[in-house]
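Complex shown without one protein chain; remaining protein chains in place.
Let's turn to chain A:
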Amino acid sequence: MTTITRSRLRPTWDDEPSIAGKLTKAVGLVIMVLVVVFPIYVVVLTSISSGKAINEAGGLVMIPDGFSFQAYAEVLGGGVVVKALLVSIGVTAVGTAISLSVTAMAAYGLSRPGSFLHRPLLFAVLATFLFGPGIIPSYLLVNSLGLIDSYWSLILPGAISAFNLVVLRSFFMGIPGEVIESAKIEGASDFLIFRKIVLPLSKAALAVIGLFYAVSYWNAFFNAMLYLNDSAKWPLQLVLRTYVLDGAPMQTASGTVDASSLGLAAVPVTSVRMAVLVLAMIPVAAIYPFVQRHFIKGVIVGAVKG
């Protein structure tokens, strides 16, 4: 790898922009990044600030002044947040495993040109794009299946995304047919080809689709609100809404924290709220860097061809 100099990056026919132009562009880009980063920075910083720093800032902290992980100790020491975290992690892990394997299987099953029935079945999948069943019949169905207050109600109704299936299918179709044909000649079954050839060749696409599923399970709020009456089973997003956004009193390690009174006396509450917010961000921010480099390869390619 040679380092690319700036003069080589700019084509020779393109003249340097004016100073004013450069400045405008730089300001635009800085604003673009700051708008995203600044709120996250403030939230994270406040969550690790000491009560004293929060008091002095009068609420959210912009300039660090001593750190304290008191809020995390409080939140993770027990109570409603820990339970919700475990529920969210469990639902995300199980849901993603189910969704990804079922989607990948179907995507391969529908990806061989000329296979038996693949056109009508593909149409049945694509038709789900055009209309949604609506929340009321869905609710009544989940209710009549006895899934209310069951974690399966968070997983099964949205387990298959037709979009993800189509993206993965077009990725599979991009695998050279000769590879699969020659395996067939060697006597490999479709199961074997799927497991030994198609899956290993599609790691990038599987990673991206897996991330999409994982994020949708982690972020799912409405299904939980609809199907879980029992607040002891709530996932993190519902806890976030109820205690952090709406400010209901929250049970933590050292007793009840009343997030609705944001006077000076209750200032540590701010850091507790911010800590919950950060906990909801962490998994996404942690997986994201490993998967983002596949975005273009895994998704644009699939979406454009699909």
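Everything that follows uses one rule, which is that contacts are C-beta pairs under 8 Å (C-beta built on N, C-alpha and C of every residue); 3 or more make two chains touch, one makes a residue touch a chain; residues count from 1.
Throughout what follows, contacts and distances are computed from a predicted model.
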{"item": "Undepicted complex member, UniProt protein name, chosen from \"sulfate adenylyltransferase\", \"Ferredoxin-NADP reductase\", \"ABC transporter permease\" or \"Glycine betaine/proline transport system substrate-binding protein\"", "value": "\"ABC transporter permease\""}
{"item": "Touching the absent chain when the full complex is considered, from A:151, A:171 or A:194", "value": "A:194"}
{"item": "Option from A:93, A:140 or A:232 whose C-beta touches the chain left out", "value": "A:140"}
{"item": "Among A:65, A:149 or A:181, the residue in touch with the chain that has been omitted", "value": "A:181"}
{"item": "Chain not shown, touching residues in chain A", "value": "4, 6, 9-11, 13-14, 17, 21, 25, 28-29, 32-33, 35-37, 39-40, 42-43, 57-60, 62, 102-103, 105-106, 108-110, 112, 115-118, 121, 124-126, 128-141, 156-160, 162, 165, 181, 184-185, 187, 189-191, 194, 215, 218-222, 226, 237, 240-241, 244-246, 262, 274, 277, 280-281, 284-285, 288-289, 292, 295-296, 299-300, 304"}
